[in-house]
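All protein chains but one are shown at their positions in the complex.
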Amino acid sequence: MLIETKNLTKRFGGLAAVNNVDFSMEKGRINAIIGPNGAGKSTFFNLISGFHRPTSGTVLFKGIDITKLPANEIAGLGISRTFQTTSLFDQSTVLDNVIVGHRLRTKSNLVDAILRTKRLKREEAACRDKAMEVLEIVGLTESADRIVSSISQEEKKRTAIALALATEPEIIFLDEPAAGINPDETEGLTELIKKLNRSGLTICLIEHKMHMIMNLADHIMVLNYGEKIAEGTPKEIRRNEAVIKAYLGGSASA
Amino acid sequence: MKKLKVLFVFLLLTITVLTGCNKGDSPVSSSGSKGKGENVVNIGFSGPLSGAAALYGKRTLNGVEMAVNEINDAGGFEVDGKKYTLNLVSLDDKYLPNETGSNAKRLIQEYDTPIIFTPHSGGVLALQVFNEQEEFIIGAYTSEPAVTESGNSLTVRIPPNYEGYIEPFTTYAMEHFGKKIAALPTSSQYGKDWTEAVLPHWEKQGGKVVYNSSIDFAKETDFFTIVTNALKKDPDVLFIGGASEPTAKVAKQARELGFKGGFIIMDQAKLDQMKPIAGSYETLEGSIGVLPLMDSDEEAVPAFVEKYQKNYKEDPSSEVGLNYIAMYAFVEAMKSAGSVDDAKAIRKHMQDGLSNIGPDQKIYDIPTIDENGGFASTIVVGAVENGKVVPIR
Amino acid sequence: MEILIQQLFNGLTIGSVYSLVALGLTLVYGILHIPNFAHGALYMLGGYITLSMMTLYGVNYWIAMFVSIIVVGLLGVLLERFVFRLLREAPPLHDKIAAIGILLFLEAFAQFVWGADFHTMTSPYGQVVNILGLTFTLQRLLIIVSAIAVMVLLYLFLKKTYTGSTIIAMSQSREGASLVGININKVAMLTFMISGGLAAIASSLASPINLVFPGMGHLVILKAFVIIILGGMGSIPGAIVGGYILGFSESLGATYISNDYKDIIAFILLVIILTVKPTGLFAKGER
Partner (left out) sequence: MKILTKRNGIIALIIFAFSFPFIAQNDYYLHMLTLSFIWAIAVYGINLLSGYTGYLSLAHAGFFAIGAYSLGLLTVKAGMNFWLALVCACLITCALGFLIGLIALRTKEHFFAIYTLCVGYIIYLVIDKWEGLTEGVRGLIGIPAPGNIGPITFDTAASQYYLVLIFLLAVILIVYRIIRSLTGRTYMAIRNSEDLAQTIGISTMKNKLTAFVLSTFFAGLAGALYASFIRFIGPDIGSTAIMFDLLMYLLVGGIGTLSGPLVGTLLLVILSQNLQFLQEYRMLIFGPLLTVIIIFYPRGIAGAFFDWQRKRKDNTLSGVRGELHIKAEEG
């Protein structure tokens, strides 16, 4: 198991946003988390990536307890993520946005910067190469020098994924990668995710576009009111009574 | 968006044009002929003309300005056979010493001023760093002792040393009210120095200090609290002072809280400026402080007061008067020295300058200048008795 | 004992003024997340306008205060409409700086119009009253009573009227408020209007016991910031309680600790609080 959560619980005030969730993700698979609005999907992501500290329960990465680690150290272990809103730096180029993604694999510090040491130059080159490499993976080589404010929403999503890839993760969490883009582009994005998965990357995503999930995911978990109500292959999920009820009774956003 | 861009460019242009127009012209100039003509002596002034101390700065400037205008209206003055007029160049230093320094550099470079007036100790100290090297006299309107103690050879301290007030103040207050004093001065350095001078003297005369705490007029929002605490000790006399207006407020609130004794008012606060805040002199009954220029019995005063009121639509205060008379003293010293630009010579003849002040200008009696460059004025104090200020000698 | 009571009374007076100022600040923060550094300048303008109405037009104190509330309130609306609304989507740095720009302008403006000197406002309530060894002027009593009255009115407005409840709703969630059809722009302008009005009331009440001058806002605004951090930024009860706490701590601190250092006490208190709890004492939400 690459990632395992045990009895993971997060309460805000009296409300449990995530309640007692056990979930595990196998290496090399595409996992998906679905559920109606407010089901606690993003909170679940936040707990694994170290943004929130769980009220109780543990998160294991390759069997190591990472529950109490800060977000940046979790990223260092090889867990990466994207956000619903891309929050890229608009005034800068795509390439510049992505270069910093490899920062965590470098060691140069302030002194290196001021003295422009060999190490800094070497690492800068490495970061640039890495950035070009991941931009090629996501298919943005051509747009590397464009200013982020001038690219499309879909390209921004790809840039965000490239940024996450630049950290050299073993698993990547994608928070609604297809939100706000048109069906054609969604198709392209699905292909990209498949491609990443084929290259050996484990993937976990939250998505509302059911069609996309169903033909992408190997393994799906369904959350409702913070609790896991079902888990299994797309086929199993489609037939699951509890899931159907949750979606019919909940919001129609699916 | 486009329109705003145009607007912005316009704004910038306006500033540039303003700046351009101003080039080569004096930044701020009072009357008299401008420019650097042969027979014009530029007089520099750097003081707070904006910010909290602006009013104070303006008043000191007014004094110098009035003297300059009078001298020019009378056709200037003659030195070594040549006629000169004065041109006053004033710059704002926002009460900041570094700005005073910059202003002085500018005044020397662009206007070649032999004298620069500055009305605050920080500015004076900043100028003393280079005034001997650059050879200009500092017309220092501050009674901060450090200014003259440093032995700077080109500093002239205009106001009297406050130590002269201590004896008459103490005697008067003790005689009229009693031996217990509470001190509530301003928390400025000046206020602290004053306190350190007056309280030991009070005790030496057999008095007792029952309360001593300073008030920061720049930060305090209400004086009731501290005045309550002071009055709890049942003092006969309150020692107060600082800027006139807040000082008056302290006095007024002390009365509101039932204080019946007298006030010793340090020289920074002026009785006449306190009056409108306090409501009337009745509130200040039993105060002793600097004699307001208005109430002085020097012969030249009534004419001076009238002229100042006409020109500036307010009553002249002592900072106006002292700077006014100092300007005259400088001009007389130039005459005696036979030079309008040799700062050392002018400084050397300051004593003659003081002695030669005409009877019409003699609104203060300043017989001598001491070796450190301080004017040694005859001190006259004023007390409020029966709702009127009376001179006490 | 007597001195304690007198000092508590003094603390109550000054605390009332602080609370009113802090209330305006916290309302704006709660709704728009703007720390309005220009609020102190609004306070100052309120004092000047009341004073001018009284001296220039010989208007009655209360009417002058009313005019002042309207004028400063409208000024607040203008600021919202022409400055802060344009910056709503900008990074948080920007509205702080814009507020500083406004502050500098308003102070220069006041000096331009009214000069740099101190002015006094004479209220019709200068009488000294002595009760049970307690000394105060009617004006001081008036400050306390009016401040409490204003707070009660504000509370009723926010809780009992529809318009008021939109303010509360928006302070809880801007998105939520816009979802249920609240006109965000209107509420924002209204909030600025109330905020300006509160500043004008505070300064009009406090001016007769103090002086009116261009820098008078400085004294109050820093303390108001301390208060709203004490009370939790955006919290209305927090601002009121915080104001009185600071008022009492100043008057008692000056009596029993040291008058010279009582200002520092407030700021050190603040630093300690933020050190322990970076989001303030009674912070709401997770921001």
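In this document, chain identifiers A, B and C correspond to the written order of the chains, with residue numbering beginning at 1 in each.
The working rule: a residue touches a chain if its C-beta (ideal position, glycine included) is under 8 Å from a C-beta of that chain, and two chains touch if they have at least 3 such contacts.
Keep in mind that this is a model prediction, so the values were computed, not measured.
**Student:** Mind giving the shown chains that are in contact with the missing chain?
**Tutor:** A, B, C
**Student:** In the whole complex, not just what's shown, which of C:Leu23, C:Met170, C:Val226 or C:Ile245 touches the removed chain?
**Tutor:** With C:Leu23, C:Met170, C:Val226 or C:Ile245 as choices, the missing chain is touched by C:Val226.
**Student:** Consider the whole complex, including the chain that is not shown, and state which of C:Val21, C:Ile49 or C:Ala98 touches that chain.
**Tutor:** Considering the complete complex, C:Ala98 is the one touching the chain left out.
**Student:** Touching the hidden chain in the complete assembly: which of B:Tyr56, B:Phe77, B:Tyr95 or B:Phe375 does that?
**Tutor:** B:Tyr95
**Student:** State which residues belonging to subunit C touch the missing partner chain.
**Tutor:** 29, 33, 35, 83, 86-87, 90-94, 96-98, 100-109, 111-112, 116, 222, 225-226, 229, 233, 260-261, 263-264, 267-268, 270-271, 274-275, 278-280
**Student:** Please output the residues of subunit B touching the missing chain, sorted low to high.
**Tutor:** The missing chain touches subunit B at positions 1, 4-5, 8, 11, 15, 18-19, 22-23, 27-28, 49-51, 54, 91-92, 94-98, 101-102, 105-106, 108-110, 121-122, 125-126, 128-129, 144, 146, 150, 187-190, 192.
**Student:** By the contact definition given up top, give the residues of subunit A that touch the hidden chain.
**Tutor:** Residues of subunit A in touch with the missing chain: 49-51, 70-73, 75-76, 80-81, 83, 87-89, 91-93, 95-96, 99-101, 103-104, 106, 108-110, 112-114, 116, 120, 123-124, 127, 145, 147, 163-164, 166-167.
Operating definition for what follows: only the chains that are shown with their structure count from here on.
**Student:** Using the definition of touching given at the top, classify the network of chains in this structure as line, ring, star, complete or other.
**Tutor:** other
**Student:** Where the centre of all protein Cα atoms falls, which chain's Cα centre is nearest to that point?
**Tutor:** Smallest centre-to-centre distance to the global C-alpha mean: chain C.
**Student:** Which chain pair has the highest count of C-beta pairs that touch?
**Tutor:** Summing C-beta contacts for every pairing gives the maximum at B-C.
**Student:** Just how far, in Å, is the C-alpha centre of subunit C from the one of subunit A?
**Tutor:** Their C-alpha centroids are separated by 46 Å.
**Student:** Hey, how far is the Cα centre of subunit B from the one of subunit C, in Å?
**Tutor:** Measuring from centre to centre gives 36 Å for this pair.
**Student:** I'd like to verify one number: the distance from the centre of subunit A to the centre of subunit B, where each centre is the average of its C-alpha atoms, in whole angstrom.
**Tutor:** Going by mean C-alpha positions, subunit A sits 70 Å from subunit B.
**Student:** Find every residue in subunit A that makes contact with two or more other chains and list them.
**Tutor:** Nothing qualifies.
**Student:** Which residues of subunit C touch subunit B in their complex?
**Tutor:** Going by the criterion above, the answer is residues 3, 6-7, 10-11, 13-14, 17, 108, 111, 115-118, 120, 122, 128, 130, 135, 137, 140, 206, 209-211, 213-215, 218-220, 223, 250-251, 254-255, 258-260, 263.
**Student:** Taking the touch rule as given, give the residues of subunit B at its contact with subunit C in the complex, in rising order.
**Tutor:** So the residues of subunit B touching subunit C come out as 50-55, 58, 187, 213-216, 218-222, 224-226, 228-229, 232, 243, 245-246, 249, 253, 256-258, 276-277, 279.
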